[in-house]
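Below is the structure I would like to discuss, written out as structure tokens.
Missing here: one protein chain of the complex. Every other protein chain is in place.
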Amino acid sequence: MLYYVELIIMNKDGVRDPEGETIQRYVVNRFTSEILETRAGKYLLFKVNANNQQEAENLVRKLAEEMRLYNPIVHKIEVKVIRSENGSN
Amino acid sequence: MKTAVIKFPGTTCEVDVYKALLEAKVDAEIVKFKDFDPDKYEAVVLPGGFSFGDYLRAGSIAASTETMKKVKEMASEGKVVIGICNGFQILVESGLLEGALLPNLNLRFISKWVYIKVVRDDTVLTRGLDKKILRMPIAHAEGRYYHEDVEKAKSLAVFLYSDEFGNVSEKANPNGSLLNIAGIANEEGNVVGMMPHPERASFKLTSPTEETDGLLLFRGLSK
Partner (left out) sequence: MKLTLSPYEMEIVRKKLGREPSEAEWLVIDALWSEHCSYKSSKTFLKSFPSEGENVVMGIEDWQDAGAIDVGDGWAIVLKVESHNHPSAIDPFNGAATGVGGIIRDIISKGARPIALLDMIRVGNLSSSKNRWLLKNIIAGIGFYGNSIGVPVIGGELEFDDSYNDNPLVDVAGVGIVRKDKIVPSVIKEPGLKIVIVGLTGLDGLGGASFASRKLSGEDEIGAVQIADPFAGKIVLDVTLEVADKVEAIKDLGGGGLVVGITEMANGFGAIVDLNKVPLRVKDLSPEEILISETQERMLFAVKEEKVEEVCKAFEYYDYPCAVIGEFVKEPFIKFYYNGKEVVSLPSELLLSPPRFVWGVKKKKRNTGSRPEVGLEESVKAIVSNFVSKEWAYSQFDYEVGTSTVLKPGEADAGLIALPNGKLLAIKGDANPDLCSEDAYECGKAIVAEAYRNLASVGAIGIGLVDHLQFGDPRKPEVYNDFIEAIRGIAEAAKFFSIPIVGGKVSFYNENKDGVPIKPTPLVVMAGLVKEKFLRNKVDESYIVLIGFTRDEMRGSLFTKIFGNYGEVPKTRLNEDYLASNLVIDSINDQSIIFAKDINKGGLVGALFSILVKGMGVEINLGRIPSDSDDWIPKLFSENSGRFIVLTNDPEAISKKSKGIYVSVIGKVTRNQNVLKIDEKEINLEKQILNYYNYLDEVMS
């Protein structure tokens, strides 16, 4: 079964995010005062061959850690399966 | 032409451009972005650098400033607008030039001296130019030109990356730009954007072969 798995890499809370800050200060604040904070990150989408959703998620997590897709000292990750093919969600 | 050289927060090349314009006998001055009054100038140059840190996309934040609204007015009045490197990125993000500038194909910043071939002579920089193969440096991470309509891009192109003999080959393309495009202009020719830095090819002492091809382009502004 094919699973689409998202990997979102962001700076840990408490670790500075200059990109998010700059977008907030120079773009968002000029547009509205209802948006209070902006954080920037990196988005990767994987198409995974796996037997079930948990397996797919675990595989991506393992990839991220062992192949240094993110630096665990500064980044946190979110792994989410968003849909599957050839079967029900 | 009285020329303004605009400095956004993060712009790094304004002094270099100013020095080169003086060398080309152009009446120029550096203007901070919030203090820009378009009515005082006939031409404006957006220099290279990292405006607003290049955050989000290079040139994207600068493109939405009040300053760029004024630059758009100048362009529609037929005045001259030149964008170099980050300036080119700002012009493309603000819609004054068509297309987009994407990250280099090898995903790295590239700093090197290249050759560019001039393929349009109806722009303010290239009118009456005898020399058709120019030498100048590039230094950028987001310089890959892209346009959805290849034919349109071809008609707008002003400079193409080439070798020293003018061959527009894949080998001479440093960043994967469509058709080797290094710079384009609008149809009228008064708005020009280019990734290479002519101001860095305007002084003998710092040119590897002592050529000052950048001055040839800037002379277009001294009339």
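Per-chain residue numbering starts at 1, and chain names A and B are given in the order in which the chains are listed.
Please note the rule applied: contacts are C-beta pairs under 8 Å (C-beta built on N, C-alpha and C of every residue); 3 or more make two chains touch, one makes a residue touch a chain.
As the structure is a computational prediction, the values presented were derived from the model and not from experiment.
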Query raised in the report: For the full complex, which residue in B:52, B:88 or B:145 touches the chain that was left out?
Result: B:52
Query raised in the report: Which of these, B:25, B:40, B:108 or B:223, touches the one chain of the complex that we don't see?
Result: B:108
Requested in this report: Spell out the interface residues on chain A facing the chain that's missing from view.
Outcome: 11-12, 14-18, 21-22, 25-26, 68, 71, 73-74
Query raised in the report: What residue numbers in chain B mark contact with the hidden partner chain?
Result: 9-10, 12-13, 15-16, 19-20, 32, 34, 48-50, 52-55, 108-112, 137, 139, 197, 199-200, 202-203, 205-206, 208
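The definition used in the following text is that only the chains that are shown with their structure count from here on.
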Report task. With chain centres taken as the means of their Cα atoms, state the distance from chain A to chain B in Å. Result -> 36
Requested in this report: Give every residue of chain B touching chain A within the complex, in rising order.
Outcome: 52-53, 55-56, 61, 64
**Report entry** Sites on chain A touched by chain B in the complex
**Finding:** 18-19, 22-23, 26-27, 30, 40
